[in-house]
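In this view, the complex is presented without one of its protein chains, the others remaining in place.
This part shows chain A:
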Amino acid sequence: MAQIIHRSTNLLKPVSVAVSATRHLTTASTTPITVETSLPFTGHNIEPPSRSVETTPQELLSFFRDMVLMRRMEIAADSLYKAKLIRGFCHLYDGQEAVAVGMEAAITKKDCIITAYRDHCIFLGRGGTLMDAFAELMGRKDGCSKGKGGSMHFYKKESGFYGGHGIVGAQVPLGIGLAFAQKYCKDENVTFSMYGDGAANQGQLFEALNMAALWDLPAILVCENNHYGMGTAEWRAAKSPSYYKRGDYVPGLKVDGMDAFAVKQACKFAKEHALKNGPIILEMDTYRYHGHSMSDPGSTYRTRDEISGVRQERDPIERIRKLILSHDLATEKELKDTEKEMRKEVDDVIAKAKESPLPDSSELFTNVYVKGFGVEAFGADRKELRAVLP
């Protein structure tokens, strides 16, 4: 676990000792650091884990970098949508980055994640590239779904990311199905089924959760509670908005979703639990800065004070920045440089993605089936355009 990397006298020290100006940000050490989560966990029918989380300078800096990249991607997507380069629906995740990043830190790519339509950052966390994402958002052939899916339908099966779903709540039984298959195949891995506070009231969730509990499936339900289901506040939609308790006989944990370390600790804890004891619910208390989607200003059902208040008090990136600075792992300037670097990376990829061509017309008829048996499929004018499905 802990390895002290001996370099020059510019070694990173994990205590608040004045260090020389030339540190090597990119070769941060893996010296263990312990951080405390901002808040204690609250358990439902389970003893919560400790607030002390093991990390390393390398992890802290990578959390910062990853979250800044995600934040930049979402802000850039906002502009692209307004420029009409992204069409249809676009649901942005800025504010919620700690959940995506903290979860990845606790699991492997053999564990599965499935989520709803607010999926851009989860996709990135699972190893998707910016090019995959932006090209898909703009409906180009280099997109992760060849331009055929769009914002709500990103996938990366080889790293255990099963999408990207448009129908509220549907992804939860699907995720429990992934867990079922993992157990069936004796894989010793788990599935994280993510959903929002709006979806938390869906009946199908409880139906599938009941079966997950009956059959001891390695299923972890993660409620990203950003407190609004589109325009409806949680207290107007749920008699009990304590989503971590809604599993009743299924244990749950309430987690500060704006604290990447709390998320990491909770996911690690949940994975261990699920492999031995079956399903568990994690409620991530988080917040989205944008409205529900780009069609929603996000200000008719909540105050601007509330939004700016969260940004000021609980922003996940700022929390990591403070931790990095207080542990002297980087200077403010170095962090600002990282932010500039991430911004440039995003801008460069967007420029490239804009050059990516639209998918070829023949793609209209590909992937309808895996095996089409040579059946015919038709375009809008069936006598003008038809294709054979191989």
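Things worth noting here:
The rule we apply is simple: a contact is a pair of C-beta atoms (placed from the backbone, for glycine too) under 8 Å apart; a residue touches a chain by one contact, two chains touch by 3 or more; residues count from 1.
We take it that contacts and distances are computed from a predicted model.
Chosen from "Cytochrome c oxidase subunit 6b-2 isoform X1", "Transporter", "Pyruvate dehydrogenase E1 component subunit beta" or "Radial spoke head 3", the protein name that UniProt gives for the omitted chain reads "Pyruvate dehydrogenase E1 component subunit beta". Per the touch definition above, the residue from A:Gly147, A:Gly177, A:Pro218 or A:Gly278 contacting the chain not shown is A:Gly147. Among A:Gly95, A:Gly177 or A:Gly229, the one in contact with the hidden chain is A:Gly229. Chain A meets the missing chain through residues 87-89, 139-141, 145-153, 165-169, 198-199, 201-203, 229-232, 236-238, 300-301, 358-359, 361-365, 368, 377-388.
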